[in-house]
Structures are given as C-alpha cells and as structure tokens.
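All remarks here apply to the structure that follows.
The complex appears here minus one protein chain, its other protein chains still in place.
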Amino acid sequence: MASSACILAISFLALVFFLAFASDQSPIQDFCVANNGSTVLLNGLTCKDPKEVVADDFSFSGLHLAANTSNALGCHVTPVTPSEMPGLNTLGLSIVRIDYAPQGINPLHTHPRASEILIVLEGSLEVGFITSFPENRHIGKVLQKGDAFVFPVGLVHYQRNPGPTNAVAIAALSSQNPGVIIVANAVFGSIPNISSNIIEKSFQINKKAIGYLQTKF
Amino acid sequence: MASSACILAISFLALVFFLAFASDQSPIQDFCVANNGSTVLLNGLTCKDPKEVVADDFSFSGLHLAANTSNALGCHVTPVTPSEMPGLNTLGLSIVRIDYAPQGINPLHTHPRASEILIVLEGSLEVGFITSFPENRHIGKVLQKGDAFVFPVGLVHYQRNPGPTNAVAIAALSSQNPGVIIVANAVFGSIPNISSNIIEKSFQINKKAIGYLQTKF
Amino acid sequence: MASSACILAISFLALVFFLAFASDQSPIQDFCVANNGSTVLLNGLTCKDPKEVVADDFSFSGLHLAANTSNALGCHVTPVTPSEMPGLNTLGLSIVRIDYAPQGINPLHTHPRASEILIVLEGSLEVGFITSFPENRHIGKVLQKGDAFVFPVGLVHYQRNPGPTNAVAIAALSSQNPGVIIVANAVFGSIPNISSNIIEKSFQINKKAIGYLQTKF
Amino acid sequence: MASSACILAISFLALVFFLAFASDQSPIQDFCVANNGSTVLLNGLTCKDPKEVVADDFSFSGLHLAANTSNALGCHVTPVTPSEMPGLNTLGLSIVRIDYAPQGINPLHTHPRASEILIVLEGSLEVGFITSFPENRHIGKVLQKGDAFVFPVGLVHYQRNPGPTNAVAIAALSSQNPGVIIVANAVFGSIPNISSNIIEKSFQINKKAIGYLQTKF
Amino acid sequence: MASSACILAISFLALVFFLAFASDQSPIQDFCVANNGSTVLLNGLTCKDPKEVVADDFSFSGLHLAANTSNALGCHVTPVTPSEMPGLNTLGLSIVRIDYAPQGINPLHTHPRASEILIVLEGSLEVGFITSFPENRHIGKVLQKGDAFVFPVGLVHYQRNPGPTNAVAIAALSSQNPGVIIVANAVFGSIPNISSNIIEKSFQINKKAIGYLQTKF
Partner (left out) sequence: MASSACILAISFLALVFFLAFASDQSPIQDFCVANNGSTVLLNGLTCKDPKEVVADDFSFSGLHLAANTSNALGCHVTPVTPSEMPGLNTLGLSIVRIDYAPQGINPLHTHPRASEILIVLEGSLEVGFITSFPENRHIGKVLQKGDAFVFPVGLVHYQRNPGPTNAVAIAALSSQNPGVIIVANAVFGSIPNISSNIIEKSFQINKKAIGYLQTKF
C-alpha cells in the first residue's frame, strides 16, 4: 500500500466504521449515544445508559487544525463519526475535514452509503463525479473558496487541488457510517489480490501491468 | 415581527421550503435535480429532464462571505437547499452558514425534520439543546473555533456568540428541507394569534404580558 | 415544576421512553414483544423470547376510566406505549387518553417523532397547530364530540377544553415513542436553566421576567 | 357478494384507497394536503397549493354516530383516510370507527400495509390474530370497554361482539392507506373466480362446496 | 395438519424466521453477517465479529437439486434466508426454490413483509394474485419456462403446475424474512382453533363443515 496520510487517515475512519457498526434508521429516542465498547454487534451501535451521557459526547474539537499532507496523494482526511463523537449514533450524519497540499488529490472513490456536500474553506478544488453506466457522464467544476458541491450517493467522485497553495474543505455525509471505496485500492490493493484474469479483461491491460500496479496499492 | 436579518434569512429558507416540497426518501436514480418551477406538488420535488442537467445544478457559491448581522438578534442564516442547489433534491442533506455579531443569538428553535451538526469556523459559540419532557435536561457547552456539536432531530436548541468578535458557523442538516420552528415566533407571533387562554396557562403569565409579547413577534 | 397531573402523567410516559429505547423501523418478524428489563440498549427495544409471549403482551386496560385532572393545567394524559403494552415494540404506533377539566389545557408542545390524530370522545376541544417559520400560520378549530383532527409531526400544537364540562380524547401517534417537548418546560424549566442571555433575546423579555417564569416550571 | 354494511363500508374505504394513491414515506414539509382530484398518480397523493389549505382539511366529523349494522355480518366500518381528511396525506396514519351488532363480526382479514391498535369504547369484543406459518399461533382475548389491543402488520385477525348489546371501537392504523384483504372475499369472491383446482387443494374441499361458497362472496 | 413436504419445507423456513429475528432497514456497514446463536433478540439479527466472517457466510449450495414433492400439495419450498446464508442479514433480500409435481400447488398465501418475483425454470405454472377489498380483482396468467411474474407485498397469491411434468421456479423476495401466511392453515389450522362463531360468519359455512376442515390443517 502506498504510504499516504490521506489514505491512512481515511483508513482509520474506515477501520472504526468496521468495528463500530452504525445505524441510519430514524432515531426512536432523543439520543442513543454510542456505547463504543459494547460486545453486542448489530446494524447500528448500542447506546450508553442515558444517565451517563455528558455534553462532550455530542462534541469534537480540532477541525481548525491543518493536517500533515506530506504523502503520495498530498491529502489528509480527519473524520468525525460516532467513534469521535458518540452522540452521532442513530442521527444519520457525519462530517470530515479534508486537507490538500498543492496538487494534492482525494483519489477516485465512492461512498456506498451516503451522499456528500463539500464546502471549500481555503484555496480552490477541481471536483467531479461520474454518473452510472452507460452514460458515464462526467459532471465537474472548479470550486473557489466559499463554494459548495454535492456528490450523489454511490457515484465515483474525486477532488484535486489545482492551486499553488493548500486547500481545505469540510464535507457533510448523509450517514453516520458512509464507508469509502477507493477505486484503485479496491482493484489493485485487495487482500488477497483479485485474479489477474478479472482485472485483465475489466481494464483491458496485460498481466505485467497488473503486477506492476498491484505493488503500488 | 422583530426586524431581524437572522429571522429574515431563515424566513426565506422556510418560505422556499414551503413552496418547494422536498423528498427525503432514498434516491432511486443517480440524481433527481429539482424542477423548481413545476406545478405538480408532491412529497418531494419533481425532477428536471436529466439531459438538461448541468454542473451548476450541483453547486452553490458565496459561503465565505460575511453576512449583515445588524438586526435585533445579531444573527444571519444563509441556506443551501434545493432552491439554491437543485441537485440536492432527494439526497437527504442541506447546509447553512450562520453569522453571529458579538452577543448575537440564533434563538431557541427546533428542526422538525432533521438532526444538525454545527462547526465553528470563527469565534466562539455557547450552544445547547434541551431533552424532551419530563427530563428537560439542558446539555450545552461553549465551543471554540474548530469545534463541532450535534443537535438531535426535533429538540429545542440555540447558539449564542458570547465573545467580543463576530462568530461564523457552518451547519449540516439531515434533510433537504429540515424546517425551522422558532419558539417565540410560533408562540407569540403566529397568524392569527393563539388564544391568550392557551398561552396564559401554558406559560403561567397574564394577559397583559401576553399582549406585550405578541407585539414583539 | 408546576404540580400538574397532566404534566406528571406525560412525565411518566417520557421517563419510560427515555429508559425504554424504541424502534420505528419496519418490523422484520411477526412481532418483537419488548423485553422491558433488558440491559442491552439500542435504537429500539430488544425482544422477549417468542415462546414466552402471551396475549396480555398485546393488550392494555382502563382507557374508559376518568383520570384526576385536579392540577394547574386541568389535564391528565394516560399513555399506552411499549412500557404498558410490550407488543407495540417495532410496530410504529402508540396511543394516549387525555382528560381535560373545564378550561383545562394540554399546553403548547411538539412531538419530535410522530404525527397525531386526536378524536374527541366527550365534550368539546379548541385545538390548533402552528406551521414552521416564517409563516407561523396558526391552523385551528373547535372540535365537538365525534370530531377528529390531525397534528403533523414536529409542529407546535395544543388542546383546550372551552366548555363547562369535562372533555375526553383518544389520540393515536405514528411512533411507539413519539416524545413530547412542552415548550414552557423546555424554555423555563430545563435543568440546568438556559442562560438568561439566550431567553432574553429569544423572547425579548427582561431578566426579572425570566427569573419569575423559571420559578414556575 | 353478501349484502353487508360492514363489507360495504370497508368497500368504500378500499375503493377510495385504490384511486387515491397514498404515501407513507416521511413527510418533507409541514404538510402535503391531498389534492384528491389530481390526474397525476404516484406512490402517494399530490398536494394542494399550501395557500389554499384550510383547517377543515385536517378535521373530520361524526365519529360519535352509531352506524347501521343491519347486515349479514352485523358490522359497519367508518373510515378516516386522506379521502375524508386530506391533511392525513404523507403522515402515515389513519383511523376507523367500527360498530358491531350483538354477535356481529369484523371477519377474518389482513391489512397488507399497517399495524392496528383497537380501543373498545362500548360493549365487549372477542379479538385475535394468527401468527405466520408454521406456528399459526392464535393469540386472542376478550376485551371489555376501555381495553386496547394491537394487531401486527399483515397478520390475519378478527373481532367479534360476543355480548348482548352493541359494541363500538376506534382503531388507529400505521398507514394512510392500510388496505384490507377479507380472506373469504379474496378466496371465494374474486373477479374472476380463482380456479377451483387451486381452492380445492388449498382448502381440501370439493368442487361442489367451492361452488356453493362462491355464490356467497 | 396435512402431511405435506411443501408445507413442511416452508414450515422450517418460518420457524427459523421466528427464532432468527431479522432486519430490513438499510445496512450501515459493509455487512452484518448473522450471529445465528445470539441470545440477544431484536428487530434484526446481531452480527458476527467481522474478523470471523468467511466466504461461505455469503453462499449456499444445492438449488439445482429436485426436491421430493410426494405430498398432498405436490409442492416443496427450499428457502435461502439468513439461517442458510448468514451474509443476507440486513441486506433486505432472500430467495427460494420451489418444486411442483404435476398438478402440484403452492396454496393460497400472503407474505406480510415482502414482494416476490418468480421465474419459471422448468415446466409451466398457472399463477395469480387477488387485489385488496373491495375489488378482489384476480390478476393471473399461465407462465411458461423463462417467464417471470411479480406478486405485490401482502396480497393473496398462488401457483399451480397445470402440466403433465414437474415444474421448477426460483423466487426472490424483498425481505430477509418475508414470512408466509397460508390462508387455509391460518383459518382452519391455528393453535388453538379460531372460534367456530368467527369462521361461520366469515365464510358463511356451518359448524359441521368447519369441524371437518379443522381436521385437515
């Protein structure tokens, strides 16, 4: 796997998601603050005793801090999910801060369980998504500071900082556990590897190229 | 009604919501860009012909701009909903920017159809929500720049800028049409007025006090 | 807090709700009778072993009995939720009986998680709800015996017995745990109190009036 | 078809449902009052212009009136759905009043799209439901005035007035369009008839008995 | 109860459903493989530790094998639900294989929690469903090999093999736990029996006929 703070940061997010099963059905009580240590796993996290809930369960700090983007992608994702903010459990929302070095990218990926609104706080971003087959229509735009853009659920999308300075964005997602599928990592970095027969025909590339790419993810 | 940019701005949002019926069920196509001029009203907006959809349908500009908060509440809300960003239709998300003058408040209110995550971009904010009856537990905190806080769906909540400088926040809501019920306006500013018999017993105040308050909203 | 059977009765309901987390997603089995003593808390109640389920789990008695309305509001609410009728769990419904003394009111409140249909069994009731900001439209009517009225989810509403005799209503709600937010109690009776700075600006009233009101709820 | 006020009354309800397609997804605006005359048919009714909405759209009268139960079943159902109360549209609830003559029954039926809570206002009722195959467990009880009982969605159930006097019930259903499948009418009264080959094996009865029963429904 | 492989096979399915409470809300993680031995019962199955999940959790074998249809109905159902394929948990789908002897039937039944698409793999099938009251419209057709047909959720439906050879179908259902209510078994085979008073009026048949039928189911 490429050594990448962007990937590593998302990685942490995804790992947490995997262990901390979340729930996007409607809430049935004022709140159900995640009991992150529970051994009962279900489609959604179990709740803490409401009497033990405190204000800090509903808050998170540090989203104003620049992250280290010194990695291959020039990108870093800071997630805020029920792992970081337990009060989010059952409320159907999460957020992330994304830092981009100049020329940094958040590579082609999908969120299988959420739509996303992204807001540019600093710098500019080239963004886009691709509609489903067979149109494969590429809908994209260059965003400036103060611009927002929406990526519909499940579609492949990306962001890239075209500028000479750092860029910063906040994104809101319509699930407490949106999940992230990074296309290159899913295709070339799966464990174990996908058979080269599949990739060869899917991408019309030869075994040697596949072997080369599999060393990268 | 008090002359207030905060209220007026939200007002526009709410007006738009009322006319532009929205839909928070799951999307059943890549996107359903709002056809804001349609005469067919339903639980959700009808869609534009997909062939006429353009990138600008998914974007919005100007969230970096300070709004005018010279009003009684010292607060201004700039909404981003399907009226401003038609591509949001059916995706279950919306956002707002909120500006607060020093001592400005976003008064006690509820969103009947959404939970909300708020992120402080500038300044500090005193925030809180109250749980449902009979606990009426007040869960609150002072947030600094970079802090986030979540308000569960339907609960009464508020923000106040305690500081000497302006404050700015971005908030994400889990509905394209969250709605807003400002408690004071609903109680004292409804058209026509609620009978003083109701308010008297609900608030344990006398008719004279009610009459006074009804002139304010 | 005002000594009120209406409030106390709802209070019990709400307390139960808080402890007995409920679930309004669709049922996935014939029934999931609430296991009210479970220590596993989730977005919905866990179920009893189906082999231990009995007919009484699906029933409740006493809705024909007049309740004591000798309290400040002249109102009493008798709830039927999964605490009282465990078979309701996962079915998305609950009911209440409401008794009103002459001039009694069910004060201004919202249900954050349910719409409500009310049916007048005895006497007459003045009822109404207020739409969201900025319309704050007040839609109300005087109901006679045999009349029904619907209050949409999350909106502020009330009932008042204008008549010289007792009134009785049955109401059905579209959640097993609708929740209730009594406006005055949330604003003036929260624990701890909301800062007077917030209330002052929200309601345009001075600190002295706030202090007076906070002694009442 | 048997000449039955109970069946005829439900019949009206069902007919209305069929023409007036309803929507039980969550509401996305304060209300979406049914535009009952619309030619646009969808999964849910289209809405009236909110400016034309009046208080009567949210109300219905006459539920205190005894209905005529002089029919073969000794039963009459008075429905309150978006056809009778347009404001119910999108709110996920409906109600009915049911009158039973002595020995009258609401015959074996299911609601394909709703759970039901029934409250006995007058007299007594023998009620029950049958769980799904293979248990086919019959869970039933005799209810007295003031008793409530819940029937889970989709299960076969019935009510019968065992007493010497009339009985009256109010029932709330968790859909604006619950639908009703009367078992005997579906099996023996369908148009066109179900082939006797199917019924013969399904019910282990012979063609002559089937022919006889088909004349009854 | 009639000795029937069709009924017995479905019976197993239903039994499993009853014990293995399932969940059709949207998944909130990549998967939540059913922990079939869990003692925590809820509206949906709890999950295995994701680290213990294996490929076999997502697969099932044997759907190409003809089942024994030597029973009164000439029908056999082979279910694939989370009990047989634990990976189905939370995904909102299940399938069955149905074998029909010549003249075999899958008797009149409903699925309270799923719509169904049936595909004929071998032979031909006479199929149909009946709409709800009061239309009771019978919509049916004879299907040949390669034909598909859809039965809407909750409606009474059937299949019958009219041909001289065996028939085979695969059906997909829109719930992991659709449930099955076999009309004759619910009416005449419930435990304990439904009072003959109810059946007599519901079906307009006399006590003797009822007694006879109750011996059959």
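When the chains are written out, they are named A, B, C, D and E in that same order, and each has its own residue count from 1.
Note that in this section contacts are C-beta pairs under 8 Å (C-beta built on N, C-alpha and C of every residue); 3 or more make two chains touch, one makes a residue touch a chain.
Predicted model, so just to flag it, every value in this text is computed and none were measured.
*Asks:* Relative to the complete complex, which of the depicted chains are touched by the chain excluded from display?
*Replies:* Touched by the chain not displayed, across the whole complex: A, B, D, E.
*Asks:* Touching the absent chain in the whole complex: find that residue among E:Met85, E:Ile182 or E:Leu213.
*Replies:* Checking the options E:Met85, E:Ile182 or E:Leu213, the one contacting the hidden chain is E:Met85.
*Asks:* Which one, D:Leu42, D:Ala55 or D:Ala72, makes contact with the chain that was left out?
*Replies:* Of the candidates D:Leu42, D:Ala55 or D:Ala72, D:Leu42 is in touch with the missing chain.
*Asks:* Hey, which chain D residues sit against the chain that's not shown?
*Replies:* Its contact residues with the unshown chain are 17-19, 21-25, 40-44, 112-113, 175-177, 179.
*Asks:* List the chain A residues touching the unshown chain?
*Replies:* Chain A touches the missing chain through residues 2, 7-8, 10-12, 14-15, 17-18, 72-73, 103, 105, 107-113, 126, 128, 130-138, 140, 153-156, 158, 160, 162, 179-195, 197-199, 201-205, 209, 213, 216-217.
*Asks:* List every residue of chain B that touches the chain not included in the displayed model.
*Replies:* Looking at chain B, the ones touching the missing chain are residues 23, 25-30, 32, 35, 40, 42, 44, 46-50, 89-90.
Note that in this section only the chains that are shown with their structure count from here on.
*Asks:* By the touch criterion stated at the start, how many steps lie between chain B and chain D on the shortest route?
*Replies:* 1
*Asks:* Name the chain pair with more contacting C-beta pairs, choosing from C-D and D-E.
*Replies:* Result: the pair with more contacts is D-E.
*Asks:* Where among C-D, B-D or C-E does the A-B interface show up again, with more than half of the contact pairs the same?
*Replies:* Overlap exceeds half of the contact pairs only for C-D.
*Asks:* Would you kindly give the rotation angle relating chain A to chain D, two copies of one sequence, based on a CA superposition and rounded to a multiple of 5 degrees?
*Replies:* For the C-alpha superposition of chain A onto chain D, the angle is 180 degrees.
*Asks:* Could you put a whole-Å number on the gap between the CA centroids of chain D and chain E?
*Replies:* It comes to 24 Å between the two C-alpha centres.
*Asks:* Indicate the whole-number Å distance between the mean C-alpha point of chain A and the mean C-alpha point of chain E.
*Replies:* For chain A versus chain E, the centre distance works out to 40 Å.
*Asks:* Among the residues of chain C, pick out those that touch two or more other chains and give their numbers.
*Replies:* If we look for residues of chain C contacting two or more partner chains, we find 17-18, 23, 25, 27, 30, 40, 42, 44, 112-113, 131-132, 140, 153, 155, 179.
*Asks:* By the document's touch definition, which label belongs to this structure's chain graph: line, ring, star, complete, or other?
*Replies:* other
*Asks:* All pairs of touching chains, please: list them by chain label.
*Replies:* Touching chain pairs, listed by label, come out as A-B, A-C, A-E, B-C, B-D, C-D, C-E, D-E.
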